[in-house]
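Attaching a single structure in structure tokens format; questions to follow.
A protein chain is absent from this complex, but the other protein chains hold their places.
Labels A and B are assigned to the chains in the order they are written; within every chain, residues are numbered from 1.
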Amino acid sequence: MSNSAVNPVRRNARGEPTWLRVLLIATSLGFIGFMLVLPLVSVFVEALAKGLTPYFAAIIDPDALSAIRLTLFVAAIAVPCNLVFGLCAAWAIAKFDFYGKSVLITLIDLPFSVSPVISGLIYVLLFGAHGWLGPTLDHYGIKIIFTTSGLVLATIFVTFPFIARELIPLMQEQGNEEEEAAISLGASGFQTFLRVTLPNVAWGLLYGVLLCNARAMGEFGAVSVVSGHIRGLTNTMPLHVEILYNEYDFVGAFAVASLLALLALVTLVVKSLLEWKFGDRLAAGIKH
Amino acid sequence: MTITLSDITKTFGNYQALRGIDLQIKKGEFLALLGPSGSGKTTLLRVLAGLDFPDEGRLIFDGSDVQHTSARERRVGFVFQHYALFRHMTVAENVAFGIKVRPRRERPSKAEISDRVSELLRLVQLEKFGNRYPTQLSGGQRQRIALARALAIEPKVLLLDEPFGALDAKVRKDLRRWLRQLHDEMGLTSIFVTHDQEEALELADQVAVMSEGRIEQIGTPDQVYHNPATPFVFEFLGHANRLSCVIEGDEVKIGDITVPVQNISTTRQIAGIAFVRPHDIALHHLAGAKTLPVRIRHMFTAGPGVRLELERQDTNGFLIADLSHEQVQKGAFAVGQAAAAELTLVSAFPKS
Partner (left out) sequence: MADAASSSRPRLSLRWKQPSVIPGFGITLGFALTYLSLIVLIPLAALLLRPVELGFGGFWAAISAPRVLASLKISFGCALIAAIINAFFGLMVAWVLVRYRFPMKRFVDALVDFPFALPTAVAGIALTGLYAPNGWLGQFLVPLGIKVAFTPLGIIVALTFIGLPFVVRTVQPVLQDLDPEFEDAAASLGATRGQAFLFVVLPSIAPALLTGFALAFARGVGEYGSVIFIAGNMPMVSEVAPLLIVTKLEQYDYAGAAAIAVVMLCASFLILLAVNRLQRRFSRHRERLT
């Protein structure tokens, strides 16, 4: 997802008449304002509708706190796992030539075309009470569905493409020369990776981690399917929002939602900063 | 270090990059691999470095087979065409890299590394640039840092891939001279790849002319220039006039004249192609026994001399001749004149 950043506006003397420009700009801004800004603002307004005290009370409510903890915990596992995967997949794909590369790349893009509910469904079908492996694992006391492990698995599935997709085009564009130079100078594979490759992809990596994290913390559909919806135990923040909303605790729901909205805003800001300052060192900066 | 390559073959998919290369390189020699793109010269260099692997053949450094030695352990200094400097490291860190990645036992102390880096930077005349980043350097400076970095590991052989390809003409000339001086001081066996014949002839002790994966000829610059072994070598190393001829004994018959030829001798008549360098043509006003009738079609100043386009009057075809300004003035040659071209040095090869 690329930002246009500062692009030179073409001073085309044969351009559109001014009234048309104004109309288009106004309509676009109106559309954005209506569809995007309004909902965003409403989250915060509704959260603070009854004042600051109920707002903070909702956030430090024990169930809310454990939902926050669980969200952070799941992200703390899913993101590093996907980081390692992303680096491995990008290294294999970018540095080597082999048959089946495009199949691998397609597989990596798979979660993007699958509904979140289906992303959760597949784990229920595998580990659920009537799943393939469910009864067997249950026999050994290992429960996946309705526990944290299921949440982690579903989150990993939904978010693993982010880092890989960021690193692959970046590493492909950077080529192999610096790595070959390092090896000819006597570096081992690991030294080459650590000292030469990693610093070169650092900003792309950060960008990918950022997006991966935002999605991991905000995932709803997949997590909803595998979670037991047990308050205080297997509810992440988005699930907690759902519960509160369904109980008509609007202030509570919007209060927790506002935290997630803040996370989204922070993600957007950091993302824009990275694109602006390091655009040429991100996959988005590569012209195809 | 002496290097021996025997029967090195390398294929990429359907494309044969190297076809049975045999090469011997003496210790301290400065060898140029000269050829057009696609001749396989860079592939050969990479095979020497261990960055590419031959399908067949043997590779021997100082008597030992190095094929199973990885690029990491071969101790070759490789200078890449586009330098491949580590963009996020300073110049000093780049140069120190090869030393820093050695196993702990072999690694010198920080102070020693720092000294060595300074010494190398001084050698390449960039002492004050240690803290700069590669993006802050000019092309020529980057080239020298790439060289310093390669020398830091005390390599047994230096391999340079089109070292001056991406540089301006003036920078190129200065660096050429400097590289040769460096080589003479250090006595390091060096092999460099180039497509610029002027560069190869100026710098190298030995030139290996390559074409389509084969070595056409190896010899001193003098040898390959004056005694080319194949038409390809002749034409690649400078402009060549091609004339159809018949080779018989030590002579060739071109048009109506017969001239001695210096590189070939046959027992019977064979059709062939004669090659004459532009500066091996002398121009006269009056026809003689050994001259071809021509008409001067075009004349222009080319650097230190004058280049003339001569249209053959006995058959179709043009000759390019290089004369000095003096000769043109003395002979009062002008465009449109009829003249007589004498071929003073002719090489010939059978038509294949």
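Following the convention adopted for this analysis, a residue touches a chain if its C-beta (ideal position, glycine included) is under 8 Å from a C-beta of that chain, and two chains touch if they have at least 3 such contacts.
The structure presented is a predicted model; accordingly, all values stated were derived computationally and were not measured.
Engineer: Give the residue, chosen from A:84, A:142, A:202 or A:230, that touches the chain omitted from the document.
Structural biologist: A:84
Engineer: Which of B:71, B:84, B:224 or B:346 touches the chain that is not shown?
Structural biologist: Only one of B:71, B:84, B:224 or B:346 touches the chain omitted from view, namely B:71.
Engineer: Of the residues in chain A, which ones touch the absent chain?
Structural biologist: Listed in rising order, the touching residues are 1-7, 9-10, 12, 14-17, 20-21, 24-25, 27-29, 31-32, 35-40, 42-43, 46, 84-85, 87-89, 91-92, 95-99, 104, 107-108, 110-111, 113-118, 121-126, 128-132, 153, 156-157, 160, 176, 179-180, 183, 188-189, 192-193, 214, 217-221, 224-225, 237-239, 241-242, 245, 250, 253-254, 257, 260-261, 263-265, 267-269, 271-272, 287.
Engineer: Take the complete complex as the reference. Which residues in chain B touch the chain that isn't displayed?
Structural biologist: Listed in rising order, the touching residues are 7, 11-14, 50-58, 65, 67-68, 70-72.
Everything that follows uses one rule, which is that only the chains that are shown with their structure count from here on.
Engineer: Could you please state the distance in Å, as a whole number, between where the Cα atoms of chain A are centred and where those of chain B are centred?
Structural biologist: A distance of 54 Å separates the two centres.
Engineer: Over in the complex, which chain A residues touch chain B? Could you list them?
Structural biologist: Those in contact with chain B are residues 177-178, 180-188, 191, 195-196, 199-200.
Engineer: Within the complex, which stretch of chain B touches chain A?
Structural biologist: Where chain B meets chain A, its residues are 49-51, 70-78, 80, 82, 84-89, 97-98, 101-102, 149-150, 152-153.
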